[in-house]
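The complex is shown incomplete by one protein chain, all other protein chains being positioned as in the whole.
Chain nomenclature is as follows: A, B, C and D, assigned in order of appearance, with residue numbering initiated at 1 for each chain independently.
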Amino acid sequence: MGVIKKLPVYLEHFPGGGIVATSLDYVLSQSQASSIWYLLFGTACCAIELMATGASRYDFDRFGMIFRASPRQADLIIAAGTITKKMAPRLRLLYDQMAQPRYVIAMGGCTVKGGPFYYDSYAVEKGIDHIVPVDVYIPGCPPRPESLLEGCLTLQKKIKKQKIGDWS
Amino acid sequence: MDKAALTKYILDKFAGKVDLLDTGKVEPVFRLESDFLLEFCRAINSDETLHIDFLCNIAGVDTGERFEVVYSVASVKNRIRFDFKIAMAYENAEVESVQSVWPGANWHEREVWELYGINILNHGNLTRFLLPDNWDQGYPMRKNWDAPDFVRMPES
Amino acid sequence: MKKLLSAIKNLVVGLFTTGKHLGRHAVTVQYPTEKWTMPERSRGIVVLLSDKETGELNCTVCMLCMRACPTAAIDIQYDKDEKGKRILKDFVVDHGLCCFCGLCEEACNFAALKMATKYEFSTLNKEDLVWHTDKLQEVGRDVPYEKPERKKPEAKAAAKPAVKAEAPTEPPKDTATAETAVNPGKPSEELKPLTEENKENPGEGN
Amino acid sequence: MSAPFRTEEFLVNMGPHHPSTHGVCRFLLTMDGEVVVKAVPYIGYLHRALERICENRTYHQCLPVLDRFEYCTSMSCEYAFCLATEKLAGIQAPERAEYLRVIMLELNRIASHLIWYGTTSLDLGAVTPFLYGFREREDILDLFEMTCGQRLTYNYIRIGGVSRDIPPEFIPKLKEFIEKFPRKVDDYEKLLTENPIWIVRNKNVGILSKELALGYGVSGPALRASGVKFDLRRDDPYSLYDRFEFDIPTGTVGDCYDRYLVRMEEMRQSLRIVKQALEQLPAGDIKTKLPPNFKPPKGEVYSRIENSRGEMGIYIQSAGDSKKPLRVKMRGGSYNQLQVMPEIVKGGKIADLVAVMASMDIIMPEVDR
Partner (left out) sequence: MEIAGIFKYLYEKLASTGLSQAWVDIISYSVAALIVFGFLAVVALFLVWWERKISAHIQQRFGPMRTGWHGWLQTIVDMLKLIQKEDITPATADRPVFYWAPIVAFVAAFMAYVTIPFGAGLIVSDLNIGILYIIAITTFTIISLLMAGWGSNNKYALLGGMRSAAQVVSYEVPMVLAILSVVLFAGSLSMVQIVESQAKIYQWYIFRLPFGPIAFIIYLIAGTAESNRTPFDLPEAEQELVAGFNVEYSGMKFAMFFFAEFVNMFTIAAIGTTLFLGGWQGPWLPSWVWFMLKTLALVFVLMWFRWTFPRLRVDQLMEFSWKFLLPVSFANLIIAGWMKYSKWFNW
């Protein structure tokens, strides 16, 4: 993986290297975007909508997204559902176990800013962006499967704009 | 067995020790002393006409001036349902555990202990299970409880 | 032996049932290309409705929706003009808090607020989910709604006493809410989102 | 003679994030090879302090919070809360509203059983029934979205009635669903019920005896599978359930297979109730008028209804002078079923634990609140 990251640097020296680098960028980011495997991580009501999106009518598989059980093989966490204070260290642990180009979608109001449990709840994390870096926020409680798919499309647009060099 | 017959039966079965409260809207609600609890539970469980074999719910309540532990029980065999409660002051509130009569009470009592701080005598497994393991901010369901990041909804 | 035969028969029947579905056409609604026609009562995003001709908001700042909201997601600031009539300064809906329950829509009896059937609003940063008046109005521009028939005199009278009955018991709280409305219970330090660059040392959670 | 073969138990942490623990429940398993010696459930990963939130909300504002108490059957949570408040305040919902409530409750029970059907088969390896189950559920969700606007957290039932009347195109669509659904359930039965692998995986697995079930307060399909003919809709009739005739399926042994058969039969019975309710649906208004600052009198009530996972009870205590409840305690069916899990899983294999967890249909919001 390290080699691929430095590839654009090497390619610059060759005469036609620039074109190869950009086209390589295009191919690699395109492939990354159209085959995201999401981690089966659902806590509350949004998890039911996540399952409904995986079912026949909305079908995640059309976007090339299959669910993976182990964080090692997943490259997207869809934080679907309320993240409580007891669950936050687990979410951080799962995020750390994932392989590097990894993304997070905050699905539903609870993961954006605590949703209906922001006030008067002593056990709910108020949003998850201080636990894991979030890429896409999806409003809704729970968001419709279409808005989840639209969120995935936004994530795909964001990935397609990425260059190879800039994943940390 | 409708409400009036049930109330009369229980009142004259446990003459002095149980008194009826008027706050019960649908089913009768009784009040009894905490030391009489275990005996009362064994009696209603073994009594043939009552045969209370189903513990629906144990609810801890902080009414602002005292604690209450409300037991909702029912009988599957002859369709009886009623509640009884124990009121106690804030300091050293404690209650007998009714696990010997209904094993299902285990988690209900554990929750009452964890969220209200009402001590449950000889419960056997009083450990924390709803709140995070490193929780040190007291008993969150009490009315006077507060915490730095606990945000109340603005009174609109 | 009979049990074995029935076992094989049932396995084959199971295979046949799934095989039968192989020929049937799919029930999938291919989201980006074909969109599902939403029933008109579907609760999507909260929007402010404005009069078709004049284009200004229907909202008369009666604060009923703010009071009805179970998660205090609606936050209204207004200032009084000389005749004591309230003028809307800013109408903020925080979609991080809103639970899409539709209670505000039922509370509003001037048809100023509606849950539109729109749902495509995912964003890359958290601040876009806090909508102010202009965004609410602009999204709600084309949302169809039926104006409640305004029986001018007695409706006004009916609305007046209701509001007045409301007002005397509430004014101390109202003014109180005006101040607190500015930052309804925002925690002291705003939780700083973890962006790409400081991912290594995530800010300590509260 | 060599030392006897000494096996050493090891701890496996079926962690909060696990495909088959229905949300976030963690089991600490003491395993001897494949056999589960001891299973200790750890919960609390979804504890959102709903009871504390309800104490600071007016009675109308409590409903959206109750929706999230048990999100597979939000209708029954709202209904339990409204039933308790109506008993407290002595309000009676109009006839048509009560019929609409029964239709919505039973449709919601079918939708919840379809989720159970999908996840049970998914946990035991068959992926296709999950997709078929959710395909039918989408039709029910369309009906819900037509009337109340949301797919999962409906906020449809109000104290004293129902928030909105059904749109004109609701009844034809419902009739079409009623006519189509039994054939689909036969399809599901063909896929799994007599499937030898399914029978071998579920028969005599996780046997819950009658005494153990009653002792631990287990209710609903799990209790009926153990042979106790107890259904709140029949034995403690609320709403209009005494006007419909439907029979209550019960099992004999109380193993996973009985629980599966009981739930499949319940789906058909619920459909029968919906059909009868649709025929007797009267006209009339749908909500009794409530005073603007609704304050129920002082008192306490524990109302319980038959949810798809057992008895759902809401205990409300109101102080009489404030428009917010003094205390709301919610009791879900899964709470007691998870309590009895370690007893019936002991000695089985890790695959049996998954099978029992799926057949008891335990979901975590009811347990953690």
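Quick note on the criterion: a contact is a pair of C-beta atoms (placed from the backbone, for glycine too) under 8 Å apart; a residue touches a chain by one contact, two chains touch by 3 or more.
Here the structure is a predicted model, which is why all the values come from computation and not from measurement.
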*So which shown chains sit in contact with the chain we cannot see?*
A, C, D
*Touching the absent chain when the full complex is considered, from D:Leu28, D:Ile91, D:Ile178 or D:Ile197*: D:Ile197
_Residue among D:Glu70, D:Glu106, D:Asp352 or D:Asp368 that touches the chain left out of view_ = D:Asp352
*asked:* Touching residues of subunit A against the unshown chain: what are they?
replied: 1, 4, 27-28, 30-32, 34-35, 55-57, 59, 61-64, 66, 68-70, 72-73, 75, 99-101
*What is the set of subunit D residues that contact the non-displayed chain in the whole complex?*
10, 12, 18-20, 34, 121-128, 131-132, 135, 191-192, 195, 197-198, 200-201, 349-352, 354
*In the complete complex, which positions of subunit C touch the hidden chain?*
11, 14-15, 17-19, 21-22, 24-28, 30
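To be clear about the criterion, only the chains that are shown with their structure count from here on.
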_Intercentroid distance (Cα basis), subunit D paired with subunit C, Å_ = 28
*Between subunit C and subunit B, distance of the C-alpha-averaged centres to the nearest whole Å*: 39
*Multi-chain contact residues (two or more partners), subunit A*: 56-57, 84, 86, 116, 118-120, 122-123, 126, 141, 144
*Got the subunit D residues that touch at least 2 other chains?*
44, 47, 49, 52, 56-57, 64-65, 68, 135, 138, 153
*Contact footprint of subunit A on subunit B as seen in their complex*: 130-133, 137, 140, 145, 147, 149-153
*In the complex of these two chains, what residues of subunit A are touching subunit B?*
84-86, 118-120, 122-123, 126
_Could you list, by residue number, the parts of subunit D that touch subunit B in their complex?_
42-44, 47, 49, 51-52, 56-57, 87-88, 90, 214-219, 228, 230, 235-236, 298-304, 311, 313, 315, 317, 319, 326-327, 329, 331, 335-336, 339-340, 368
